[in-house]
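The block underneath contains the structure these notes are about, expressed in structure tokens.
In this view, the complex is presented without one of its protein chains, the others remaining in place.
Coming up: subunit A.
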Amino acid sequence: MSLGQRPRPEADRDSAPWWAAVRRHELIVQRCEDCGTLRFPARAICNRCRCRSYEWVPVQGRAKVYSWIVNHQVFMRSMADEVPFPVLLVRLDEGDDLLMYGNLVDGDAEDLRPGLPVEAVFVDVDDETTVVHWRPC
């Protein structure tokens, strides 16, 4: 398993709190303090009402599969021992416009279908980085 050689997330000033929460094994999104819209990925301004005030709120970590691929090509040599591997695109139960990516754990790519319920799984890559994967539930 070459998880340790994968690209690390390059957090920006908006997303740093999100990655810090993932490090604590917490899944959060932003909630606009004016109109209440939940948003992800992390940005400092609400694109519905342009309000700059927001709070980070927890989500359940449950989602439905929207689309997926099974990657076969070795696009990075450090991942050569992992192919083929699935990548999922899921919609959080809290909103269709809350989309997240991740790999499949404890599941078979053959069983993937649109709408399949999944839950977030936190995987510690090393002493600094944690990523979110998805497990059928």
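Note that contacts are C-beta pairs under 8 Å (C-beta built on N, C-alpha and C of every residue); 3 or more make two chains touch, one makes a residue touch a chain; residues count from 1.
Note that contacts and distances are computed from a predicted model.
A.B. asks: Considering the UniProt annotation of the chain absent from this complex, which name among "tRNA N6-adenosine threonylcarbamoyltransferase", "Amino acid/amide ABC transporter membrane protein 2, HAAT family", "Acetyl-CoA acetyltransferase" or "Copper chaperone PCu(A)C" applies?
C.D. replies: Going by its UniProt entry, the chain not pictured is "Acetyl-CoA acetyltransferase".
A.B. asks: Per the definition of touch given earlier, which of A:9, A:117 or A:136 contacts the omitted chain?
C.D. replies: From the options A:9, A:117 or A:136, the contact with the absent chain belongs to A:9.
A.B. asks: Determine which one of A:23, A:62 or A:91 touches the chain that has been left out.
C.D. replies: Touching the chain that is not displayed is residue A:91.
A.B. asks: For the chain not shown, which residue from A:20, A:51, A:79 or A:137 touches it across the whole complex?
C.D. replies: Only one of A:20, A:51, A:79 or A:137 touches the chain omitted from view, namely A:79.
A.B. asks: Spell out the interface residues on subunit A facing the chain that's missing from view.
C.D. replies: 6-12, 15, 19, 37, 39-41, 47-48, 66-77, 79, 82, 84-85, 87, 89, 91, 96-103, 114, 125, 129, 131, 133
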